[in-house]
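Of the protein chains in this complex, all but one are displayed in their positions.
Our next item is chain A:
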């Protein structure tokens, strides 16, 4: 085989090249054989590779390529035909496989590329999912915090604990620097710092409620970021250079009435508290949305918790109140029962004790009446008897109190002399009144019937009681008693609107008014006046001997007589008028002779002339003297005038009835005293009256002290002098 183109083993200069080719082929073959091995190895390792048969193909391709290059190694030297055939076969196979592979790769490579894309996509997706999961996780954490906070808040019904816990938990959850709660003050015009997280005792800062920043927060139910420099946020000195962000949220303060059944209390409440939360300064932290949501939710929960606490407080308080009231009522009931028992016991015991002496007095007085007595003594015994009878009746009534209360007491009706009943009462009361230097006047209307039908004893008792009260509570002045037939229009009293007396033909209403100038009645005591045993504090301290029954019994008697009794007073110290009306029957009885009208008239009308009245006038002023003399002469008196004390004392005698003394004279009072000393017997002594230009109390007191019978103010008019003289003559005293 000389036609072979093989290269000779001698190394021509091209032999270097062939040598290198030989070496390269060797390495290529090596590489080509090792690559599939590597591939197989790693594929086996990965177990996820989808294109195995592609690998096989690829492997075959590479192996054959390698084989080709290997066999090439033998072709560098002389080689046999077999080698050539093997070489050719190998080359053919390689060609086939490589074409096939090339064709295959056209399909495969896009797939492979898309795998890459998908991988990228999946990676993105994974990142997204990661993010979302992170979000969910934080949300879940938020929810957990809220639940935990709510639990803490709602686990107590104490307002302070709720608020404190809120702040603490929020501070902890959100790692706040400061957390504060501002509550509205009572006036609603300011917010007061109520609680803070870090400071133990918040000083009472207040801010006005109408700041724009506060309005902004209150107008929305979201948590609002506010400036760290606003007044609600400047709670403590800055800890660092950059204050942390501040958020404020409103906390609605709900009331009971806000809880409707069908709608939530959304906007019906007006009062809000303000919660302010501050992030730590210098931390570069920012408020995240979820944190804001947490804050809002907490604020709402706090509002609810507070309302529940308030409701609970209310109901607890009401329950406590009810319990107290129950206890008090129980106590009162037991006290009342005890009191009633005590009263019944008392009455039962005293019944006998009081009646016995009374009957003794009455019996013995009656016996005394039968014996020989001087007229004076007889008068005294009669008065004793009358008083004792009245007293006995009173005792009977007091002790039969239960009968009165039941209303089973009956009036003893009979006809009696009405006028003499009044006069008797006056006579009974006069001694007491004159001891107190009170003037008692009685005015009976002309149309008052002389006789009437009714319970004389009880009427007199009522009258005596009322007049006695008037005397008892007047230290000075006068008591005036008027009695008349009540006309229709005067029958109504504004204080007793349901009293409708209707006079008829057989009956008339007697109206009696007792006016005194005493201590009057305090308007506050008015309701208690007619209550048994009740005396106002001021009365009790004045050493009054009454049992407090008087008016109560009078009221009952008056009611039994279909009448009404009431008191009018303008106030303490302004006197009092007692008025009562009773129904009496008209009677035609005229068995007793009528009293001469003159005595009545003389009681009611002042005399117009005083003939024969001897009067002395002492005045050092000539003009006054002359005027006074003229006055008295005009009234018919027999007047002697003196201008000095000596002259007066010289000329005074018991013939003189009245002496007018000008007490402005330097010895005026002394003269009065001397006159009283000189003429000592009371009945014969002339009445001394002071004439003065001063009407003050000091003068009046002085006059009273020296024993003068009256004071008259200069200048005197004719009418006044007339009244003075008639009063003097009637009462031996001036009002």
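One rule holds in what follows: a contact is a pair of C-beta atoms (placed from the backbone, for glycine too) under 8 Å apart; a residue touches a chain by one contact, two chains touch by 3 or more; residues count from 1.
Assume contacts and distances are computed from a predicted model.
UniProt lists the omitted chain of the complex under the protein name "Histidine-containing phosphotransfer protein" (options: "Presenilin", "Calcineurin B homologous protein 3", "Protein TRANSPORT INHIBITOR RESPONSE 1" or "Histidine-containing phosphotransfer protein"). The hidden chain makes contact, of the residues A:135, A:336 or A:693, with A:693. Only one residue in the set A:381, A:617, A:631 or A:648 touches the chain that does not appear here, and it is A:631.
Not every partner is drawn; the one left out touches chain A at residues 620-624, 626-628, 630-631, 633-634, 664, 693, 714-715, 717-719.
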